[in-house]
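One chain of protein is taken out of this complex; the other chains stay put.
Naming follows writing order (A, B and C), and every chain is counted from residue 1.
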Amino acid sequence: MIPQISTIDLYKLASGDVLSLQVYKFIGDIPGKKAYIQANLHGAEIVGNGVIQQLIEYLMTLDQSQLQGEIWLVPVCNPLGVNQRSHMFSTGRFDSYNGKNWNRIFWDYEQEVLDLTEFAKSQINDSPEAIRSNYLARIKQAWAKEHERINRPSSASLSHQYRYQLQSLCLDADYVIDIHSSSNQAIDYTFGFKERIASIKYLLLDYGILMDEYDGDAFDEAFLKPWLALEKELTNLGKEIKFDIESWTLELGAGMAMNPNSVATGFAGIKNYLAHKQMLSLPEEVTSSEVTLVSKHKINSYHAPTGGMVQSRLPLKTKVHPGDQIYQLLSFNKQGTAPELISVCAETQGIVFDVSTNQCVNQGEYVMDILDC
Amino acid sequence: MIPQISTIDLYKLASGDVLSLQVYKFIGDIPGKKAYIQANLHGAEIVGNGVIQQLIEYLMTLDQSQLQGEIWLVPVCNPLGVNQRSHMFSTGRFDSYNGKNWNRIFWDYEQEVLDLTEFAKSQINDSPEAIRSNYLARIKQAWAKEHERINRPSSASLSHQYRYQLQSLCLDADYVIDIHSSSNQAIDYTFGFKERIASIKYLLLDYGILMDEYDGDAFDEAFLKPWLALEKELTNLGKEIKFDIESWTLELGAGMAMNPNSVATGFAGIKNYLAHKQMLSLPEEVTSSEVTLVSKHKINSYHAPTGGMVQSRLPLKTKVHPGDQIYQLLSFNKQGTAPELISVCAETQGIVFDVSTNQCVNQGEYVMDILDC
Amino acid sequence: MIPQISTIDLYKLASGDVLSLQVYKFIGDIPGKKAYIQANLHGAEIVGNGVIQQLIEYLMTLDQSQLQGEIWLVPVCNPLGVNQRSHMFSTGRFDSYNGKNWNRIFWDYEQEVLDLTEFAKSQINDSPEAIRSNYLARIKQAWAKEHERINRPSSASLSHQYRYQLQSLCLDADYVIDIHSSSNQAIDYTFGFKERIASIKYLLLDYGILMDEYDGDAFDEAFLKPWLALEKELTNLGKEIKFDIESWTLELGAGMAMNPNSVATGFAGIKNYLAHKQMLSLPEEVTSSEVTLVSKHKINSYHAPTGGMVQSRLPLKTKVHPGDQIYQLLSFNKQGTAPELISVCAETQGIVFDVSTNQCVNQGEYVMDILDC
Partner (left out) sequence: MIPQISTIDLYKLASGDVLSLQVYKFIGDIPGKKAYIQANLHGAEIVGNGVIQQLIEYLMTLDQSQLQGEIWLVPVCNPLGVNQRSHMFSTGRFDSYNGKNWNRIFWDYEQEVLDLTEFAKSQINDSPEAIRSNYLARIKQAWAKEHERINRPSSASLSHQYRYQLQSLCLDADYVIDIHSSSNQAIDYTFGFKERIASIKYLLLDYGILMDEYDGDAFDEAFLKPWLALEKELTNLGKEIKFDIESWTLELGAGMAMNPNSVATGFAGIKNYLAHKQMLSLPEEVTSSEVTLVSKHKINSYHAPTGGMVQSRLPLKTKVHPGDQIYQLLSFNKQGTAPELISVCAETQGIVFDVSTNQCVNQGEYVMDILDC
């Protein structure tokens, strides 16, 4: 199966050069669902590009009859973030114009729909398919206004122009997968919504973090929240519907790194998930993993109590108990006394979930996360 | 009158050096209100330091009997932001650890108080002074928990530790003035709350921008919003109280610059305001200015519709009408065609309110604001 | 006259996007000299783009018969530098990978030619034209090795790959003009070589700074120094030749700004220079200006003796005498004492030549230049 490859211009830089997206579309013989998969929204989080490259290679070995529906793949989906450097480090986590996290800029229809209850009422006698179609039409209508706004003389900020291009690719998708990694170094896990918990095991990752509160305007949230809101309204009206619309964020390993295990893990999980969703017909059976599910607020971050160098930090996945030393801080001073070695201990039990790449910390800089599980 | 000068350590850096605040406290013979005035929360916005230096010099010429209450002055109040450089430019607008705007990090009691209605009911028969005192006690109690949180092994992020030190200085203030400037180049104006509109004319600036929606966690909001919330609750209970508690943000001129006119304007306004509030007894009479008051949402930002160089932009304070050319964009390309000159026109009437220092723009970068007034 | 426009790829970024140069070539009816003019080698120094845009527009109004030889124009010649941002400021002065000034990276044949004396001897009986041609052939041969080096598996650093593309455009030029501005704010002037002093007056700028020592590997130096070295060798052999090969750097105004006067000045000077060189046949007469010529070492830089805010600094072009106050520094402290006002005075006479855009300085940061003239 040969993908259709298209290029979409994002924005022109001051120099007159243009940064673009390239979309690889695999289109099956039989119409069906649309899966949208992107990687590298944060500049340092490159591992998903390897996953997408393996998906491209793999899908090219399949026959078009093995795919029902469409798979759209967008690697290096944030070129400004990917290419940004400070010295040799990738620092593309924030939009350098306004400091905003590149994954907190997205358009969430739920925040602007005013008459959702009324709309839900008007759909009460329709089929799920019809409701989906009617609601999507409304989303697209609102989106068209976004486009108008950008085309006025006052235009819009770079992040608004960027999100317009990116979200235009997936508003009508059924399954969205956004591949991230830690900016630092973490275990592999899936970020998901409790309302879609049933599918998480098909992504084959050992840990699942469930959003209990929203960060706001993240890519996965912006896609799924409008549908969850509609489901809730319909439920309030006595009509229990669960749309087969899902959104996942995979977190695979470390920033600035192409860890081959994380690439393999991500590839295997996505392939299996697409098979489970019956988009791919594969010889091998669909499998599932046992997933340790934990609420997001169970991630406890440790920041440096004073400035210094982090030593003897416990490695990723270590189990800890309250009171265990989790790292030591070598702290110098300019007050005429000897350097100090400060022992920092765990407040709760759990596992070492994420650790800072930089072991040199100003007071209040991030050192590590313990996942209370 | 000689100020008490005290130094407060903020945080230790990785090198073992400590960054601190220095607070200048002028304390009058007679007890009274407390005014808290700070400058340079954003690293590039240095002009308020000149205002504070003139206030220090001026207050030192007064007799202690001329001051009722206390004036606390904190120049260069964000040392990490002030000292941060990229090449020679001050880039201290965002916390470089998490990209957050340094003026969107503050603790707002209103967001955590759960039982405000109940509290208001319990105060219904008390005097305003007693209510103020009881409410402040509750704020301080909540604040003490913030302190406990920082002292746990997991500590807290640098911006949490910073805000703790900074806000501790003014939780019990009556009048808070936070002196900013544009990061770019703007006219002088006051940022204020419509609930305190009566006092704005004593700050002697020509323009007043009224917050119609909150940005969230800004310094001025974090200080005043809990009191506005309480006023509202009491009003709902039929008890109309306006506490003599106010919060103002002065915006004086341009970033990276010590414009002497802006310094003089800020100094004159604050002196007059303190006299109006009867903290200062001065020979000259209290005056007031005519202020053009405009809602914040009347500021229309223009972003570059494509990449290029900004030319022929109208200067600050120019009056414009819809359709007037406000700037031209010289846009190069790599497609083999000649450079373009794109004319950008005003969408509304108004005045040129703020212009970008940088005239080289990637698509979507900020160019200018028109204030529709 | 319609230019030939060609696009040259510079390098592919990690995202797969490519940054390019666009070259506008005006080719006269009659063969002749080649003038090469570029702008914006440092990211913040955008004013030359306006000059080149005016040159393009102007040359398009001429008839091909009015041009003898070729004029090559390259605006926004360093896209990576032009597009780089820190917050909204252009910080494209240094290659962020290795900290190198973008104008100290160029290939200077003089530094690798080993047998220049021998070569000069071999040319002793040739005409200047023949010598020029033979020497250029040698330069190109050495350059071809540079190309080979880049094409090895170990490749070469981004700045080496970049300079290869850029210098390939002008190795065989007769006149090179590189348009810069101050990164901060300066008067307009020409940077030149004392060996070519006779032509400087045709560029119509009031001040000329003569290199007395080389910075090393600057664009203008890399182009001209090999020819000056050959001239010197030939002179040593008793053969006095001055090749009609020149190199100039125009410095026009301030960084991040498109000052219309600086654009007009640059345009007028280059047009007149090309007419003087008989490349352009224009109705108006060639003119010349009186140029104040000063050696580069006569620029005295003032750095902040301590940290603080710069106030009351004398404006550009002010004449000063030794002992005159040139600026004041408002310096705060964390030692419990009042802020200081430090007066800084001129060490020599001269004029204010360049001033920092940022008036907030750490100890040792640049404040201003006095040109001793």
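Here is the rule we go by: contacts are C-beta pairs under 8 Å (C-beta built on N, C-alpha and C of every residue); 3 or more make two chains touch, one makes a residue touch a chain.
Here the structure is a predicted model, which means the values were calculated and not measured.
Across B:G28, B:G48 or B:P79, the residue that sits in touch with the chain not pictured is B:P79.
Only one residue from C:L41, C:L166, C:L252 or C:C360 touches the chain missing from this view: C:C360. Annotation: of A:M256, A:V286 or A:I299, A:M256 touches the absent chain (contact as defined above). Interface note for the absent chain: among C:G50, C:G192, C:P226 or C:G308, the touching residue is C:G308.
Within the complete assembly, residues 13-20, 22, 76, 78-79, 82-83, 85-88, 96-97, 99 of subunit B touch the chain that is not shown.
Contact residues of subunit C toward the unshown chain are 11-18, 93-95, 97, 99-101, 152-162, 300-309, 331-334, 339, 344-347, 360-366. Along subunit A, the points of touch with the absent chain fall at residues 3, 5-7, 20-22, 24, 43-44, 46, 49-50, 53, 56, 60, 75-76, 82-83, 85-91, 93-94, 183-184, 256-258, 260, 307, 309-312, 330, 332-339, 341, 356-360, 362, 365-366.
The rule is short, and it goes like this: only the chains that are shown with their structure count from here on.
Residues touching across the subunit B and subunit C pair largely coincide in numbering: over half of the numbers involved belong to both copies. Farthest chain from subunit C (centres taken as the mean of C-alpha atoms): A. In this assembly, the C-alpha centroid of subunit B lies 42 Å from the C-alpha centroid of subunit C. If each chain is reduced to the centroid of its CA atoms, subunit A and subunit B end up 35 Å from each other. Counting partner chains per residue, subunit A shows two or more touched chains at residues 13-18, 97, 99.
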